[in-house]
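Here is the structure we will look at.
Yeah, one chain of the complex is gone here, protein chain that is, but the others are all in their spots.
Let's look at chain A:
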Amino acid sequence: MSNGKPGSDIDIKRFNQVFFEECAEHLVEMERILISLSDREPDQEQMNAIFRAAHSIKGGAGIFGFDDMTVVTHVMESLLDRLRKHEIGFTASMVDVLLEAGDVIAMQLAGHREGSVVRQEAIDAVRDKLQRLVDNGPAAPPVAVVEPPDSSPCSGALIRSLGDDTATHRFELSFTPDDNIFRRGIRVESIIAELSELAQPGGFASRAELVEVPTLAEFDPENCLTRWHFTLTTPASADQVMEVFMFVADEEQLNLRELPSERLPAAAPANLPGATAAAEPSTAPGAAPPVPEPRLEGRRAYDRDETSPGAFGRRQGEAESSIRVNVTKVDQLINQVGELLITQAMLAQVASELDPVRYETLHKGLLQLARNSRDLQGSVMSIRLVPISIVFSRFPRMVRELAGRLGKSVELKTVGETTELDKGLIEKVADPLSHLVRNALDHGLETSEVRLANGKEPTGTIQLKASQVAGRIVIEVSDDGAGLNRDKILAKASEAGIPCSESMSDEEVWQLIFAAGFSTADQVTDLSGRGVGMDVVLKNVQAMGGRVQIASQAGKGACVTISLPLTLAILNGLSVAVGAEKFIIPLSAIIESLQPKPDQLKSVNGKQVVAVRGEYLPILRLHELFNIETEVTDPRQGILVLVDLGGEKTALLVDALLDEQQVVVKSIETNYRRVAGSAGATILGDGRVALILDVAELFEMAKKAQPEPGPAKEAA
């Protein structure tokens, strides 16, 4: 639908986005409840919650014109409805089908949101499965059900599903939409139809009122000039009535009040402009004098009334505690704060050259500015932090399904789900964690029979634990399985041509599993065993500036620990000088720095290495890599910064160490072009741009530049 006016598409996209986000939240909630059921029958509250999620998705999809998304949700509703009415009995397989339906809806959502492929056959298949359950579900055990005497097929089901109690409410609601509601593609008729479905048979009346009557010459027919007045008798709560408008109306546009049960719905105001008596209420309750009562104006009014729930699907109090903001706006804010920090650093640098006595006030002001800037930075960065439960919540289902396929009994425990992590990291940490959980399930945990034979509980445990330790986020994936098998790892590593020896410590042996192509799996399954897991885990974690550690005890289990920086936007680095240029080396990668003595420098295959505590580390000359003129070309004149990347070490030759500092990471590709060996850039206090080194890429560049190390010789 288009009105041919600029900006209307943007409006529609903005509102669609709200629906997409709400829909995703409903899907997550639905999945969470279904997984929590295991194979148990949902109780009334859980059934209502699943139903509400499906119903909200269906309603929103219908309103926004995503009709394809109503197909599966409609049959889901039918199934849940029959379950609620005890017309059919619950079976554990229903959970699987409902989860599959959730996946299909998520696929449709992704199709609308990102344009990804939507497989119609998957939609058809799950719809058919649901329909079969609706039609042929097992007979329900006998349950005493009190049916309302006048329930009709069209509305009674919904009433019973939505109403948690048998109390009937009478509401009067006016809805004054914003004037571009038609342009936004919102189908008012769908909203009203949904509202009417909440009402008991004959308990709904609707009256449209033109708030102004323009001449036809002045009239923009796509402008909404209508205000609607509804009265409904319903077992639904005020919250549920308001939920109908959750995607389309602000609280100011809705005016809801509950009528006393003995009172007539309010008569149409007689003197409103353009008002004419419209649909009469189908019910004819006895008249009673109007009772003055406070107006409940949208959600705010509910919040004043502390016994009422919040509207728009939120719990009471939540509305005031959170707002939904587009992530690009947050990123923009972070960038602006970054610019402010750079400006502040520049001012500090300039001021450092001024007489502190004469310019005392200026110095004090700049110190205050520095403090305020840092506080502001902390506050702004915290906006991007989201709880890791977003990632953890995907694992119960994964564990359930994989355990079923592997025939293992597994309990998943999660600890520290409220630990917060940068949104950018959250998205990237999900894959490595999936690998680790899959590995723990497939390789780590034993079958119940084996566990019993080894004197363990038949059910294995996988634990996901997150915590914040010393400015970093630590995530542990542990299991109480068999642990890593040292002999097997060494044998496989040797077979694969990976350098190893019996004299290696356990910690060194565990590191072998991060080698590309390494796998100890006896059989390649579709879960794991192809040897493409752990090296990918390591690379992904390192790309985030993180580290991976493994601990294992034979027969007792293994624990993989991932340590990540709090954010990707700010980095703790060491600034170094190479010729006239400055570089930032991430502190997380640095082991130490040293000025080598002549006897530490050796030659291997014609390439210079440095001997540090029995290890020969290749020397990477930054001036050569970045083609910089400098007088420091001999390591004995400069400084070697030793960096470590997952056990692999190298020495970077720089002219001098300058300062340890927090830098704001800027994309260099956005403003210039990609520079090999750099992970971005930052602006220093003197206004100059410094490249932030990508240590992993430097390693790759160094490998290409020099042959494999052979026997070491004394340097010439």
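The rule is simple: contacts are C-beta pairs under 8 Å (C-beta built on N, C-alpha and C of every residue); 3 or more make two chains touch, one makes a residue touch a chain; residues count from 1.
The rule we apply is simple: contacts and distances are computed from a predicted model.
Asks: Per UniProt, what's the omitted chain called: "Sugar ABC transporter substrate-binding protein", "Polar amino acid transport system permease protein", "Monovalent cation/H+ antiporter subunit B" or "MlaB-like STAS domain-containing protein"?
Replies: Going by UniProt, the chain not displayed is called "MlaB-like STAS domain-containing protein".
Asks: Touch as defined at the start, partner being the missing chain; which of A:V18, A:L225, A:V386 or A:V675 qualifies?
Replies: Spelled out, the listed residue whose C-beta touches the missing chain is A:L225.
Asks: Which one, A:Q120, A:T215 or A:T418, makes contact with the chain that was left out?
Replies: Touches the omitted chain: A:T215.
Asks: Write down which of A:V18, A:A193 or A:I498 is the residue touching the left-out chain.
Replies: A:A193
Asks: Which candidate, A:Q46, A:S78, A:T168 or A:S206, sits in contact with the chain we can't see?
Replies: A:S206
Asks: Write the list of chain A residues that the hidden chain touches.
Replies: Interface residues of chain A facing the absent chain: 1, 182, 187-189, 192-193, 196, 206-210, 213-217, 219, 221-222, 224-226, 228-230, 274, 276-279.
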